[in-house]
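Written out below as structure tokens is the structure these notes cover.
Note that one protein chain of the assembly has been removed; the remaining protein chains are unaltered in position.
And then chain A:
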Amino acid sequence: MMAARPYLVPLPYRVVGRTEETPDTAEIVLEPVASALPSFGPGQFAMVYAFGVGDIPLSLSGIDGHRLTHTVRAVGAVSRALYNLRPGGTAGVRGPLGIGWDLLAEAGRDLLVVAGGLGLAPLRPLVRDALAAPQRFGRLNILIGARTPGDLVCARDIDDWRKAGARIQVTVDRPDDTWQGDVGVVTALLDRADFDPGNATAFVCGPEVMIRATARELAHRGLDTDRIRISLERTMHCGTGHCGHCQLGPLLLCLDGPVVTWTRGEPLLAVREL
């Protein structure tokens, strides 16, 4: 999907919903105060401005017309300010930016969604689109890795997705006393996923180490590296390809990404400090 023309001036959006996902992560729902930005696609991102603090790139964890949902983890000044927004508060939004997941190109193929930590949030719109048109795709496998059961984001979606036909596996690094699911890395779940490696497309999002390990395993199992789509993260800043903060070798991830194929990403991620 080609990036839409990016907007240079943030438009005001009002917080109309907020849900605490984990002790440091919240989902905020935004609606335009007046004019709306063009429609976002799954995997694209916005520059979200906390007034008086600064802006950061945030993927969309929900897209409902002009209503945008972001999942924000409070890790720095801007994300903490956004995390602390409550209904009625406002933020500035620029976008849509970047190239997202191209689900429409995968008709007839098995879909493999692999998410680590907060990486499930940007994949949620893609999962919803896939489940909305189940006849268009093959089997849908969703593999999720989290630090602890309490750190699992989108937890209330997972039961719904399972009921809608997705084959879902969840693993955690550190179980608590109540956890009866899997314990270990997310790549270990691939053995039990139900897909045809010759006719499947993978969508992978999470920490870069997890992305590399997952993409290598998938390639080892026979997936075409052009069918392994990964979402990369560098320090997106302008969102328009001018500042160069998000450069990864020949790519400017705010324009050429964040979603790229493993064919394109593998050689770049193999270069230290790139």
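The rule is short, and it goes like this: contacts are C-beta pairs under 8 Å (C-beta built on N, C-alpha and C of every residue); 3 or more make two chains touch, one makes a residue touch a chain; residues count from 1.
The rule is short, and it goes like this: contacts and distances are computed from a predicted model.
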From "Cyclic nucleotide-binding domain-containing protein", "Aspartyl/glutamyl-tRNA(Asn/Gln) amidotransferase subunit C", "Sugar ABC transporter" or "Outer membrane protein beta-barrel domain-containing protein", the hidden chain's UniProt protein name: "Cyclic nucleotide-binding domain-containing protein"
Residue in contact with the excluded chain [from A:I56, A:A166 or A:L269]: A:I56
Option touching the unshown chain, where A:R18, A:R67, A:R136 or A:R221 are the choices: A:R221
Hidden partner chain, residues of chain A it touches: 24, 56-58, 72-73, 75-79, 116-118, 145-147, 151, 171, 173, 175, 179-185, 187-188, 190-197, 206-207, 209-210, 213, 221, 233-237, 245-246
